[in-house]
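Here it is: the structure, laid out below.
Partial complex: the chains shown occupy the same locations as in the complete assembly.
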Amino acid sequence: MSQRSPLSEVKKGHISTLLSKGKRSDGRNLDEMRPVSIIEGAIETAEGSARMKLGNTEVAVGIKMGVGEPFGDTPNKGVLTTNVELIPMAFEEFESGPPSPMAIELSRVVDRGIRESQMIDLEGLCIEPKKEVWVLYVDIYALDYDGNLFDASSIAAVAALKNTVVPAKRFGKGEDFQLPLRSMPISCTTVKIGDYLVLDPTLEEDEVSSARLTVATDENGDLRAMQKGGNGFFTYEEVKKAIQMSTEAGKAIREKL
Amino acid sequence: MSYGDLMSMDLPEGLKLIDEEGKRLDGRRADELRPIKIEAGVLRRADGSAYVEMGKNKILAAVYGPRECHPRHLQDPTRAIVQCHYNMLSFSVDDRKRPGPDRRSVEISKIVGEALEYSIFLEQFPRTSIDVYIAVLQANAGTRCAGLTAASVAVADAGIPMRDLIPACAAGKVADTVVLDLNKEEDNFGDADVPLAYIPRTGEILLLQMDGHLTQAEFDRAIELAKGGCTTIYGLQQDALRRRYAFAGGDAQESEQEAGGNEA
């Protein structure tokens, strides 16, 4: 996003010319998501799972659970950990080793989309206050990368959480039960290319964009999380427009889940 | 009541974040910033530096560069890059923080660095790195905004050509009220937080995050308040640099400037 090589200037010119005619290189409208395909529950070793394609971007999400101690300041709540792994299988520039700043930002934005929206009823994951709670890991792996992992990751995480069954029997804690969920926030991302805002950018679009805005909205159209990225700016009018595009796209995706 | 008590508990009974007269725990109105002090040129070794107090936040920023870019593979032949390192000192919070970067500080470093990149004429210094270090000596909610405010003054103090200074502050929602510049208790027990970096002259938004739950109307109000806060802070940044240049050559002055109300 930030590296402006001569090549990407050419690419940018090409993409901008198309945008000025209201077109994108893959034929989409500016406010249109790529095709979404989600396979839920395909991983039997996980408590819940989803494989998701957003255009050519593909991720796998698995939910694992265990029993552990609660944090001292939330003695009656389960513990949630969200992690995005950008494995080199997915893209030639992803590297093994400690997570890059990009992977960390992704993890934290997805985590906030789940945590701050209070999607999961964490109090329903308390076994014994102060002593035992369910620990929930949301592990997201990028398998094939063509831009906008923010949305692919967070939507696939929501899908995986939806089919998660708490493995209570395996841990000797009574009968298995469905993970207790409340609202279901959907994150959608817009980037700015020149003066245009486009939804759900491909990698090519992402590379020539100057700024990014991810917006998580809930069933009521309320805002649940937001993250601006990139070394460009938005005006407040642009922010409002991006919020509107994300809200609309979120509605459409929520219906598919 | 000690800090630790407030931190690890639900809101203690009887405590109201906003009282009947609309006053907050620390006596502020909804649209009021905490007292702010900004000082430029506080370190000798760094090329530029600044110190910011924003309420109980105490933050140092230092800038080195433009200088040779390490690691090499990050070099950009067309422009400088900004490498920003936000660092909470171990004793800046109630429970000792292990030294070294955690995931939170990596994320903050990234978004603060991106905002700074926009403000600098990077094309003038190809292949170099501008390294920005933010050290939080004492934290009390809002450190990313105070850190960016300080870092921007430090970049200016280093004499690096800039588009403009970047002021930053947060607004949020506390006890059903949209308020400016949350302190730690408000952040812990509030409903939403919206950090913003905004250049008053151009209306450009360089940093924007949101946590919690806001209607779109509440969000509008939060942005409105935060814009006002940024306008005030922008003035204090300029004052600090003016004092710095006025006394250049001598030691940096210990002149304090407080921001009371704020007509946002």
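When the chains are written out, they are named A and B in that same order, and each has its own residue count from 1.
The working rule: contacts are C-beta pairs under 8 Å (C-beta built on N, C-alpha and C of every residue); 3 or more make two chains touch, one makes a residue touch a chain.
Here the structure is a predicted model, which is why all the values come from computation and not from measurement.
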Assembly formula (labels as shown, counts from the whole structure file): A x3, B x3
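Operating definition for what follows: only the chains that are shown with their structure count from here on.
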Separation of chain A from chain B, taking each centre as the mean of its C-alpha atoms, in whole Å: 27
Chain B contact footprint on chain A (complex, rising order): 2-6, 72-73, 99, 101-102, 104-105, 107-108, 112, 116-118, 213, 218, 221-236, 239, 243
Residue numbers on chain B that touch chain A, as the complex places them: 7-9, 76, 78-79, 81, 103-104, 106-107, 109-111, 114-115, 117-118, 194, 199, 203-216, 219, 223
